[in-house]
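The complex is shown incomplete by one protein chain, all other protein chains being positioned as in the whole.
On to subunit A.
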């Protein structure tokens, strides 16, 4: 008998093991749902897979008579637009502030405490302030998401810059690099692949603030829809929407990993 830690599955069994829990969860849901529907065919809490299909078809393939739109797709479009713009703004703020704070001692002395404190403010607690200041429209929602994500990126970038080996910076100076040239060609390129890791970690909070903002005030979006149909206990819509949001988040994560592998082959190299 070898130690447990020395047994590892091959490719095929590994894949099977990865899929197995999903199948199990699906099976458990299906049995429970069938049992409830057998007792009460009008049960709304655990709809059958076929009612999910019907609800999705209604939302995604038919034009909504009230708004004249395919609700599923407009919700998706509106939410993704909000998510991507907030991530873009946060990334730009995070890169610029993070690099100058991490690289320039005087800026660090002046700003790092401020950023640390700002990052501790619970964004949802100041949502009412945002609504008062910016109204119920898009800006308040974007600002909420940016406040939720940007301080983390600023701090993570600043830390990353601080962790670059000091020898590199000395070497760069002996090659005649100015502070600006060092930012452009030594610091920024080495921050980029790590920024992708930070974005991956930020996806969770970004979705959280997106859905919170949409739930409270919105005219559309995935979070808005979920909270809207909640009034009718429409689990047949809510669960597919949740699954869709999860799938979108998963695909973004996969895309970020692929970008990192592709664009930064020197980063985290597996072997020599």
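Here is the rule we go by: contacts are C-beta pairs under 8 Å (C-beta built on N, C-alpha and C of every residue); 3 or more make two chains touch, one makes a residue touch a chain; residues count from 1.
Criterion: contacts and distances are computed from a predicted model.
Trainee: I want to check something: the complex is missing a chain, and I'd like its UniProt protein name from "Fe-S cluster assembly ATPase SufC", "NADH dehydrogenase subunit E", "NitT/TauT family transport system ATP-binding protein" or "NADP-reducing hydrogenase subunit HndC".
Mentor: "NitT/TauT family transport system ATP-binding protein"
Trainee: Which listed residue (A:147, A:186 or A:206) would be found touching the missing chain in the intact complex?
Mentor: Answering carefully, the residue with contact to the hidden chain is A:186.
Trainee: Which residues does subunit A use to touch the chain missing from this display?
Mentor: Within subunit A, the residues that touch the unshown chain are 165, 167-168, 170-178, 180-181, 184-186, 189-190, 264-267, 269, 272.
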